[in-house]
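One chain of protein is taken out of this complex; the other chains stay put.
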Amino acid sequence: MEKILLESKIRTLINHAWDSEVTWAEIEAWLNNFDGSFLEKSEEQLYAIFAISRYMYFGKRLVREMLKSLYRDHFYSPMRQRIRRNFNGTLDHRIIDNAYTLELNSTRFIGVGNPSESGAHLLYYFRQVNYLSKDLFVDLAAALTYQVSRDRSEILYDIREKKITRLVFFDDIVGSGTQASEYLTPYLSGIKATNPSIDIRFMSLFATSAGLSKLNESKLFDGKAMCLFELDDSFKAFDADSRYFSTSPPWFDRQKMFDLTEDYGKKLWPNHPFGYKNGQLLISFSHNTPDNVPPIFWAVSGQIPWAPAFVRYHKQ
Amino acid sequence: MATENPFTLARASDFTDKQINSLWTELGTPEIINTIIEPKSRVSKFILGGKGTGKTHLLRYYSYPVIRLRSPNESGISILKRQKFLAVFLRATGVDATRFEASSGISINWQQLFGVYLELRLAEGVLEALCDIKLTSTASEFNDDLFLNEIKSTLFGTGLDECRTIHEFRNWVILQRRNIDEAVNNAAFSGNLELRAPFSIGSLCLPISKAMHKWHPQLAEIPLLYLIDEIENFSLHQQQVVNSLIRYGESLATFRVTGRRYAIKTLKTLADGEENREGAEFKTTFLDDILLSEDIKFQDFAKRFVIKRLQSANIALKPNSSTTTGQVFNPALCFEDIPNSNFYAEVIEKLKSPSPERSFVHSFVSALYNATSDKPGAQQSAEQIAELLTQDFPLIIQKLNVLLFMKKCKKGAQPLALAESIQADARSYINPETRSKNYYSNAYGHYASDLFAQICKEAPSGRGVLYAGFENFVKMASGNPRNLLIILGKAYDIATFRGVDFVSGQKLSLELQTEAASDSARFMYESDTNFGQDSDIALAAISRLASILRTARFSINIPEVSPLAFSFSDDDLTARAKKVLQNALNYSLVFEMTDGRPDRNSQKLNRKIQLNPLLSPKWSLPISRRGDISLNKELLSAVFDAQGSEDFDILLKRLEQKWNTISKAAVDDTPQGALF
Partner (left out) sequence: MIDYSLFYRRPIRTDRIPEELQKFDIFVSAYNSSYRVGKVFAEVRSEKKIWLIHPEYQYLPLEYPDENPKVCPDDHNEIAQVNAILEEIGDVTDKQICIDTTGFMRHVLIFLTAKLAFMGVKEFTALYSEPMYYTKQEDTSFSTATTGVPRPVRGMYGNKSGQDHLIINVGYDHKLIGEVADNKEGAVIYPIFSFPSLSPDMYQQSALRASDGGGSALDSAWINNRHFAPANDPFTTAGIISKIVNGIDSNVAEANIYLSPLSTKIQTLGFSLYWLYEGRPRQGVTLLLPECITYSRETSSGLKRLWTYTIEF
């Protein structure tokens, strides 16, 4: 009976919260992955379907809304308020619009990672939903020039276009922050050295608290990294304070869920059965599932046959 | 993007005037519809019914704008000549009448102000229709002067003299209304209401009828009808205004007013004046009762209704059954029926029943043992009896045998002999050749569905009691088209979700139909009964009531066949309980069955109330009633009087015990002394 109640809940989730982007056929195929290798098959599937009922999925419409909000509420609005303040609280649109246009035109939005990665991919939609000119978007290579330092010990990066006063880096989700940190540190230190007054910021849709802290270190964004949604430890599925499993029905045994995730997970991504760096996140977007999510949710057939619940385009 | 469900609840109010015309389905014969509205009658009517009984639909169908849409090319005058009445529609919620309730600090006569406002709205509707008539009847002679002279005599206010045409007058009316809106708004902030009413109550919406008669020769005899929808949204004092208009309107205009069953708050007229009387100033019709009556062949209506909905959604209907007139589409065939042949063998097989422990037998043996424990060999006796009753029988027969044993095990009966006799009757019944019409076959006919429900519930896998079959869904709708839409809408959603096309492809399975029925019950209980505190309390009471019925259905000694109803004496209700029960009736959570005649012997008023079968799946209850559970004073209180609910659990446990045990006295088989 619990299984039936959960199926009904998932139907409501899919129709009302997930914009029907996930189909029952996909969920059913995914449930059949759990064939009783570790517990009794029906029990495994019950745990699996319960996990789906707690999962967070953000469909296309929501992703676009997040991109809209990021620009409108965290770039556009604050900047215009600042301009207004600088002009003594004027409500004259022309003055503000002009000043804003100047600021915007000297800003460049850059995706973290190479152009084919999801951060950059989302920038396309970011531009679209906010009706921004493509001139405001560059990739890192196009934006920078470099020189080798006098003592030949390091490469100093500088901005190609001199009128640029602001760089906004962008990614969809920040996990531990190591990838972004490794990728960006060399560029940022160089740029800051040659352009001390430049405004360098970072925006993402999601970030773990740890990742955000890392990005806000002085050698990176020095406090100017923000995200729309911060994921603290309560968003880790098996954390003591996990919000996913803190209120669960009487039959639910957290240890069993843990074991199941680990046992099947090891078959799929041996070193990271709970997601990259033990991410334990239960989040997907319509365009991708981050690798901080346990592989049981997104793996495709490889070592063993496997149907994913949520799609991830995994980097090999 | 969500696609359209052909069974969407789109309420009649949602329909554009155009859609009402195209989706109109005759509820029965045209005569029945006319007897509800009676457009030509000069007596006002209240048409009351639950949600979804089609009241708004009926009203709007008769309103001028919708009639006009049915004949787009005809002139207004010609339409009226044909129809022989002019009806104007106003939705009570559209007036937002709560604004006109006495509020802090502003002391004016709110009732009067509301009355004036209401008349302005009604008059607006009339004038809109008249303007359309004038516009579309160019060949005719309309005398605006005569009209205006007639109506102006009872009105006053700026700008009235400047009105020369009916259009200008309409604008004047609208302006008066806006003035009131503005003044009421401002009063909230300023604490003062500055307004001069342009007329006194009864001076606009009634005389306008006279003016209309003078406006054009062909309109001289045309009665004016005001259709007001959902009158429960007017307060008691506001309803007094409507009652006054009804009382004094007789020859000038009549009213057709709809509302929920509980909509009428008073029959008094203005300033607590005289009361209108049923049969004199007005008549009342209860739509639910008409729909539940034999005249409306709801099963047939349901099929036509479904076909119409599917066609409107442009869904191709493949013929699936042959009749004398050829191949037709029968919606009933899209739904699997529960196969009850061969003692429900097919379904029971799928459920992998019985569970190895066969818990009901175990309970029976316990009950029997407990009743006979002081006798030697009681355990063996009990087991032996159980075996006699159950061995080598289909599961449902086993259960029936146990049930019959419990019923027949009274003082004087010999348990062993009784078991043997039931066994023999059962054997004789199972074999189609030896089956005859006797108490056993009757018992099977009565109890089979309850026993099958028990089997479904006891099965470890499976989804509990099954609800399936088009006919059953129609039964659950209880003559209410909206209820039918709820179930079918859920079925469609679920089928789409699972990738099943039950309209053209395979039939909808028993499991998915049951899911739809459960969802519908949940919908009615959780989402659809939103009338504030009163409905919250009523829902809680119904939940307690339903758990009694459920306990009954799933006991070894089922007290009444198909328990869906309960009976009691009206005197046993406390005042508070009465109110809660009345609310439950008002919100259609339960229906009343009796005609309210007092018991012949005791002269007490016995009442019989049944649960709305749409809710049945929530508690695994049957969808049609047969017997009824009798509730005493104590139980009534515990169920309907919220304060007594702590006792409820205790009382329920007692009932459970009563229905699952055998009393010691019953199995006392000590000889009574020679009888023969």
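Letters are used for the chains, namely A and B, taken in the order the chains are written, and counting of residues starts over at 1 for each.
In the analysis below, a contact is a pair of C-beta atoms (placed from the backbone, for glycine too) under 8 Å apart; a residue touches a chain by one contact, two chains touch by 3 or more.
Given the structure is predicted, the values throughout are model-derived calculations rather than measurements.
Undergrad: Of the listed residues A:Y76, A:Y146, A:Y183 or A:F238, which contacts the missing chain in the full complex?
TA: Residue touching the chain left out of view: A:Y76.
Undergrad: Could you tell me which of A:M56, A:L104 or A:L156 touches the chain that is not displayed?
TA: A:M56
Undergrad: Would you mind spotting which of A:L184, A:L231 or A:L268 touches the chain that isn't drawn?
TA: Missing-chain contact among the listed residues: A:L231.
Undergrad: Which residue from B:E349, B:E526, B:D571 or B:D649 sits in contact with the chain not drawn here?
TA: Considering the complete complex, B:E526 is the one touching the chain left out.
Undergrad: Among the options B:S71, B:T158, B:N185 or B:N632, which residue touches the chain absent from this view?
TA: B:N185
Undergrad: For subunit A, which positions touch the chain that isn't shown here?
TA: 9, 12-13, 15-17, 19, 56-57, 61-62, 65-66, 69, 72-73, 76-77, 80-81, 84-85, 91, 93, 96, 206, 228-229, 231, 235, 243, 247, 283
Undergrad: Touching residues of subunit B against the unshown chain: what are they?
TA: Listed in rising order, the touching residues are 1-5, 8-11, 13-14, 91, 93-94, 96, 98-99, 103-105, 178, 181, 184-189, 233, 489, 523, 526-528, 530-536.
Heads up, the rule we're going with is that only the chains that are shown with their structure count from here on.
Undergrad: What is the distance, in whole Å, between the centres of subunit A and subunit B, each centre taken as the mean of its C-alpha atoms?
TA: Roughly 50 Å, centre to centre.
Undergrad: Over in the complex, which subunit A residues touch subunit B? Could you list them?
TA: Listed in rising order, the residues of subunit A that touch subunit B are 1, 4, 8, 11, 14-15, 20, 23-25.
Undergrad: Please give the residue numbers of subunit B that touch subunit A in the complex, ascending.
TA: These residues of subunit B touch subunit A: 2, 463-464, 493-494, 497-499, 515, 518-519.
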